[in-house]
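A short worksheet on the structure shown next.
Some chains omitted; the rest stay in position.
Which chain is which? They are A and B, in the order written, and residues in each are numbered from 1.
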Amino acid sequence: MHLTYLLPAPMHVTPLGETEMRRRATLLGEWAGESTRITVAAVDNGPASVESAYEEYLAIPAMGTALRRAERSGTDAIILGCFGDPGLDGLREIAVKPVVGPAGAAMALACTLGHRFSVVTVADGVRPLLRRLAWETGVLPALCEIRSVELSVLAINTDHDAAYAALRTECERALDATEADTLVLGCMSMGFLGSAERLSTELGVPVVNPIRAAVHHAQALHRMGLAPSRRAYRRPAALADDAGDTSLLHQAAGPLEVTP
Amino acid sequence: MHLTYLLPAPMHVTPLGETEMRRRATLLGEWAGESTRITVAAVDNGPASVESAYEEYLAIPAMGTALRRAERSGTDAIILGCFGDPGLDGLREIAVKPVVGPAGAAMALACTLGHRFSVVTVADGVRPLLRRLAWETGVLPALCEIRSVELSVLAINTDHDAAYAALRTECERALDATEADTLVLGCMSMGFLGSAERLSTELGVPVVNPIRAAVHHAQALHRMGLAPSRRAYRRPAALADDAGDTSLLHQAAGPLEVTP
């Protein structure tokens, strides 16, 4: 199968650059195995990283365009390249192929490994977003706690060893603080550190890498012939069959303000 | 005070046009009373109406720009002109002034009028979005049911009498179907029909007009000197103080795809 990992950022023009895209493609290829072809796709404009709700909203329209481009190129499924599952419901409305949100996939997997799981993510500020994702997925009762390392996405990508150390410390705290028996890494950059296995071994509890959870989720859907429910994600009435957002968007010469 | 009603659509270039914008401004002025100055602001590009999650996402970036424009013009508060409260969390992150979501305001008001409320909205497809808003607001236990008239926003605006008849029928069904004791109109166009009072009288239960709920909510916040919590809606780190999304957005010459 052909799997597209869709970055919400134009990573090629950020400090991480095409090099990091290639590194991620290589890891995805290893994790997916030989029978799956991987493409890592970056949008042409968007935020450098998604660390707030507003940046998430800014990213979505370009992701919609990129998603349709990937579908036209013959992809079999799309993984959203951000643990916030940005625009998941909206993108599923316009998609023909399965769209997988890594947070949903990882939290659903974590549910099956124990009684309650905790998420370790980048910053306290995204905790409400992640709690909403757990609610949307329907697994909120299994979510124990969300903790953060308080590192920026850039910092995680810049010094992998320091990031691993911070992550491990916070995972240990998570296990000390509550009855959580399973952990989920709540950030794709954490996932691409390649440290979930090491953490699982060192801490003695399953630590879910959301990227791998998403990859295997997409593979399973493909094998099973399943896709997200059209009854849940209805195609917008005004969306033309073969066009982009132009069928949905209206353009004025400028804004207008009126008063009574 | 100065209140801006922010449309997610470039209504002036849609069939409803500037005329409808003026009609809405007049109603808002009547509902707000003399001490409040009203502006109805339309974005320069966006969907004609918001009837799916994807259209909601398409609308938000232009709303962010319009919100900052309104703040620079001296508005005291902004009401989002759509019952989906599009981008509420993200827009609050970048806003200096209070941003009011009509769904949140109307559902919070409905909570105080009885034991459980139902929402009557335009289409079945938006029920998951509205349920998520109830959850986000924290009032899901008080939400009884979401029903729809299955009319497009355009249809509601085109034939007010037919829309009122359909709305009344569905409200009656809502009261027959469950123990709900309070109703909320789940669409701004329904609110601008001006029919909530008539429905309240005819049906003998309070029927909340979300527009008026939002207006009085904004007025109350202004009088009380309150604003949404910055602890809940943190300003994006990368957002420059006096600039637009340019500080957040990175533009590439084009998208990029890489493989392992």
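Here, a contact is a pair of C-beta atoms (placed from the backbone, for glycine too) under 8 Å apart; a residue touches a chain by one contact, two chains touch by 3 or more.
Bear in mind the structure is a predicted one, so any value in this text is a computation, not a measurement.
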**Report entry** Homo-oligomer size of the whole complex, from 2 visible chains
**Finding:** 6
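Simple rule for what comes next: only the chains that are shown with their structure count from here on.
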Query raised in the report: Cα superposition of subunit A onto subunit B: how big is the rotation, rounded to the nearest 5°?
Result: 180
Query raised in the report: What is the distance, in whole Å, between the centres of subunit A and subunit B, each centre taken as the mean of its C-alpha atoms?
Result: 28
Query raised in the report: If you look only at subunit A, which of its residues touch subunit B in the complex?
Result: 9-14, 18, 21-22, 25-26, 28-30, 37-48, 51-58, 60-61, 64, 66, 69, 87, 89-91, 93-94, 125, 128-129, 132, 135-136, 152, 232-239, 245, 248-260
